Structure formats: structure tokens, C-alpha cells
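The structure that follows is given in the form of C-alpha cells.
Every protein chain but one is kept in place in this view of the complex.
Letters A and B mark the chains as written, and numbering starts fresh at 1 in each.
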Amino acid sequence: MLQVIDLEKVYSTGTKALSSVSFAVDEPQVIAIIGPSGAGKSTLIRCINRLVAPTSGKVMLDSIDVASVSRRELRKVRRRMGMIFQEYNLVDRLTVMENLLSGRLGYVSFWRAYRRKFPPRDVAAAFKLLERVGLEGYQNTRADALSGGQRQRVGIARALMQAPDLLLVDEPTASLDPKTSRQIMRLLVELVNEQGTPALVNIHDVALAQSFSDKIIGLKEGAIVFQGTSKEITEDVLTEIYGEEDWSLTIRKVDEEDEDTGSKKGKKDNGYIQEAVAG
Amino acid sequence: MTSSEITTTADTPGWNRIRMIENPNVRYGLVVIALIYILWSAGTLEMNWTRLLNGIPRAVNMFSRMFPPDFGRWNLLVKGMLESIQMALAASLFGMLLAIPLGICGASNLVPKPVYLAARALIVLSRTFHEIIIAIFFVKIFGFGPLAGVLTLIVASTSFISKMIAEDIENMTPGQLEAIRATGASFPKLLIYCITPNTLPRFLGVSIYRLDANIRHSTVVGIVGAGGIGQVLAASFSRYDYDFSLAILITIVTLVFAGEFISSWVRNYLR
Partner (left out) sequence: MTVSEHAKKYPEIWRRFSPTETLLRYLGYLVTVGVAVWAVSFLDLPWFYFLDAHIQALDLFTRMWPPDFEFWETLMDPLIETIHIATLGTIFSFFIAFPIAFLSARNTTFNTATWFVGRFILVTSRSVNTVVWGLLFVAIFGPGPMAGIWAIAFRSIGFMGKLVAEAIEEIDEGVVEAIEATGASRLQVLLFGILPQVLPVIYGTAVYRWDINIRESTVLGFVGAGGIGILLYSSINQFQWQEVSLILLTVFGVVLISEFVSAAVRQRIS
């Protein structure tokens, strides 16, 4: 359903951020994008919903080319893509509930947004999602009163409020501690499987990427140098992407895999919610 | 570590204090220049002790005529005061309303470049000229009276508040804007859901401050005939009614004092 064809981005300073990037996303799966800083991961993710305008190439969501539609059409297309950010990007002064409902902004009229009078279905869905991400009861808390992990969960819930066809996730765990990082990634994977929504995730932690994703894309200096499953990540691959280094500690060992990828298709991990509320 | 191993940063014994201007030549040079300037300019302005001394008896004379302050014509005083307050209120209100679009257009992260430049140019232009000059122009166009004064204060308020709004918006974390844009929200919804919650408290605070400042400025525009208590004051001075002038001055000071008090209380409440 998402096809990226020959995407290129050259910034006005002359830096070439992306060159001839092409890949496709069909089924509900988690695709991790890894690569060193400056490789173009952020740019790539932002080109897909045109927060950054690509210089050339196509981004086909079903049959619509996101890179070239009008502004009105662009807004409609953006509704179908939910985005989750590294710095959470919640509106700090608003409550958690208002932040959740902001996911529906593409669907409601200006007056509903102004008076915060969203359709009843949306409000009920917001409460459901709040419970699902483990933040039940937090609806009236101001967003800047939450911890990092809690904020990211609100961010995830906000993206899901759009009932999107695709999730774009930009380094969701970069600002979180290791335990919270794993909780968040687990939540993401569970939700992807439950809702059947594919997710493109930028990650810089290779081990995390291997644990939680089905497919991995390796980016280096704006070009794809690797596309494959997490098992195919070897030390040579990492050297090619990142450069010479002792990679033995970074790559997940085969026998450690089962521990974190417990929530495979169909299996819901109810124990998670207690964990999430405690964290 | 023995003392011989401790490295010293100075080659000579003793120490030097850190000064704001390191180079001693520049420092003393500035002081010398300042002294020369004072003497030269005072000379060109014909400031000499005789004028100063002549002023003293006149000052004494004036002060004796000021005391005690004459509150007898208090209905004129009250009328002028009310007019000033109303001018300040009306100007603040319209200033707030006009400042919102101007401030939004003056934020480089919200609007396209030409719009931004035009708005900023307008803001700079309106802040350059002293309000008396603007008041005179409005008096020429609209005649004497509070209308010219209100318009002048509106110009002053709008430029002040819009500059604050524009700076506030530009200082916002850009991520929030990105996130709301990514949901497919249109520009008005972006304004109401992202910009407003972030800038509203400061906007209200600045507007309340401006209300208080407008009371002060209304005294000034009155001098050129644009209404308010300033007009009453100028008239009293020209008629040498110094005791009435003192009464007016006392009223102005009290009004401003009270206004500042209320405004800082309200601003703290809003925080």
C-alpha cells in the first residue's frame, strides 16, 4: 500500500539527504530503519507525509502520490498516516484528553475543534485507547505533568486516534530509559498486530530494532544499503552501514530473541498493562 | 603533588582582577572620551552654572505656587481621568484584536516569507516614531479630541503586542507544530489547537501590562490635544495654574501606581 519510488531530497544548503530511495510496504508489519546520524532517516520519514518536501520521486499511498498532491488533498492524506515523534511533541498546556482528540483534527470542523466538542464516538474511542496504553484516569492531567514514557504513550494513542493506514514513527525511544524503551516498543508491536497497521520506525538502537521488527532497512548517506529481515543483520552489514567497530555486543544473539518478541500475531500480552501503569 | 609541579597561569607574581573590558587602553580611553564628550556637549548646549542658578529661584517660586495642590476643580479632573481610562481601555481592546493577525503574520515559522517580511516591516515602522508624532498626525487628520488619542494608542498597543506575539510563536518548540500538521489539520485548526494554548497566557499578560502603559501614554498625547487628562494638564500649565497642575500630577501618579498594582496582581493570577 505504500510505495516509495526514487525519492530524492537535496536541501537548499546543497546537502543531499536522500538519493534514489525505493522500497515498499504491503502487509501489517514493523519495518525498522537504521543508520548513522545524518544518514537521512528523519528526512525519509518526513518525506512520506511531506512534512519535508522531496526534491523528486514519488510516495504512493495506494494510488495517491503524496509528493505532488495539492495542499487540500495533502491534508486528507495526512489523516491516514499517524506520526509518533522522538520528543513526543504533545501540546504541553493541554490535557491528555485534548492531546488525544487532536488526532481527530483532520476529521472535525473548526468549530468543533475550537469548542472542544468532538463527536461522541471519538471521545469513547479516546477513553478506550487511554486504557489500552495504560493511562486510565489521566485524561484531565496536563501533558507537561507526565513522565517521558507516559508522554510517548499519549503520543502513540494520539496517532492511533486517526485510525491510520500507516504509522510513521521517528525514533520513539531515543529520549527514554532502557526499560521504558522496551515497554514502548512492545506496545507499538502489539498495536500494529491488533490493528493491522504497518509501521515504519526509525531506530538507532540496532538490538532494539532486531528484537521488535520484522524487516529492517539500512540507510547510509541517504541511500539504502540493506533491506532484509532482522536475522540477516550480521557484523558485515553493520560495518557497511555504520563503519568499522566491534559489533559483537550490538547484534542480538539468536537464543535471546524469544524473550521480547512474545506478542506475535494474535497473542495479547495482558500482563503488560500492569507493568505499564507501574512505569 | 608538590608545589613545583603545580603549573601557574601567570608568569609574574600577583594577580589581576577580571574586568568587563580587558584591554586597559580601551577602558581608560572610554572614560577619557566620556569626559571630553560631557564637557564639549555641555559647552555647545550653553549649559552653564548661571542658567542653573537662575533656575533655582524660579523652581522655588514654582513649587511654592504648587503647594498646596488645588483639588477644587475636581470634576474637571475626574472627567479628564475617566477619559484617559476609557481611551486606555478602548485602545488596549482594539490593540489586542489587531495585534493577533499582525503577530501571526510576523512569525517566520507560520507564514510564507513575503508575508512575514511585510508584517515585520509594519511593526518596526510603527515603533520607530514617538507617539506624540503619531498623535499630531492623527490630530491633523481627525481634529482635536480623544479620537486622535485612541488611534495613537491603538497604534502603539498593536505594535507592542504583535511584536510579543510574533516572538512568542517563533520561540515555540517546532515539534508541536509538526505533530499537529501531521494529523492533517488545516491552518485555522493549527492556530486554535497549538498556537493559542501556548501563547494565550503571555498574550493576556502583555495586554494587561499594555493597558496600564496606555494610561501613562494617554497623558502624553493629551499635550498635543488628543484628549485625556494630558490635555487638562497642558492647559493648566499654560495658564500658570500650578496648584491645579500638582493636583493633576498627583492624580496621574496615583492612577498609574494603582494600575501597576492591579496589573501585576492579575498577571500573577494568570500564570
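The rule is short, and it goes like this: a contact is a pair of C-beta atoms (placed from the backbone, for glycine too) under 8 Å apart; a residue touches a chain by one contact, two chains touch by 3 or more.
Keep in mind that what you see is a predicted model, and the values were worked out from it rather than measured.
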Just to verify: which one of B:G80, B:G184 or B:G230 makes contact with the chain not shown? B:G230
Given the full complex, what residues of chain A touch the hidden partner chain? 95, 97-98, 116, 118, 120-121, 123-128, 131, 139-140
Touching residues (missing chain, whole complex) on chain B: 20, 34, 37-38, 41-42, 44-47, 51-52, 54-55, 58-59, 62, 82-83, 85-87, 89-90, 93, 128-130, 132-133, 136-137, 140-143, 146-147, 150, 216-217, 219-220, 223-224, 230, 233-234, 237, 242, 249, 252-253, 255-257, 260
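The definition used in the following text is that only the chains that are shown with their structure count from here on.
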Calculate how many whole Å lie between the centre of chain A and the centre of chain B, each centre taken as the average of the chain's C-alpha atoms. 48
Using the touch rule from the top, collect the residues of chain A that touch chain B in their complex. 49, 51, 75-79, 81-83, 85, 87-94, 98, 102-107, 110, 113-114, 155, 158, 162, 168
For chain B, which residues are in contact with chain A within the complex? 173, 175-176, 178-186, 188-189, 192-194, 197-198, 201
